[in-house]
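Of the protein chains in this complex, one is absent; all others appear in place.
Right, chain A next:
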Amino acid sequence: MTRKLIAITACATGVAHTYMAEKALIKGAKKEGVLIKVETQGATGIGHRLTTRDVEIAEAVIFATDTKVRDSERFKGQLILQVNVSAPIKDAQKVIEDALKLADKK
């Protein structure tokens, strides 16, 4: 079965890093053969909002955020990997591998 992750990206200004991290995660996930849905919490609001169904399906959640995650109660009880928003921009594949490892440990 293909592995599945979800992620949230957010940065302080909410115009650049947020979306670069989103792109990087998607690109990295493709290379790793993982399915990923990324929600962006930027200055203009929330993009690609994750549903409760998405949260159920995903094995783990990546928070690539420099600021507080909005509506974080959606992810209560889920496995969460917290990294800086710059982490996936630098090496998205590593972030994704770490999230998968987190899921394996359980």
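Criterion: a residue touches a chain if its C-beta (ideal position, glycine included) is under 8 Å from a C-beta of that chain, and two chains touch if they have at least 3 such contacts; residues count from 1.
Simple rule for what comes next: contacts and distances are computed from a predicted model.
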item: Record-based protein name (UniProt) of the chain missing from this complex, from "U32 family peptidase", "PTS system, fructose-specific IIC component", "ABC transporter permease" or "Spermidine/putrescine import ATP-binding protein PotA"; value: "PTS system, fructose-specific IIC component"
item: Residue among A:L35, A:V55, A:I80 or A:L100 that touches the chain left out of view; value: A:L35
item: Hidden partner chain, residues of chain A it touches; value: 1-2, 4, 11-17, 20, 22-23, 26-27, 30, 35, 37-38, 43, 48, 54, 57, 65-68, 86, 89-90
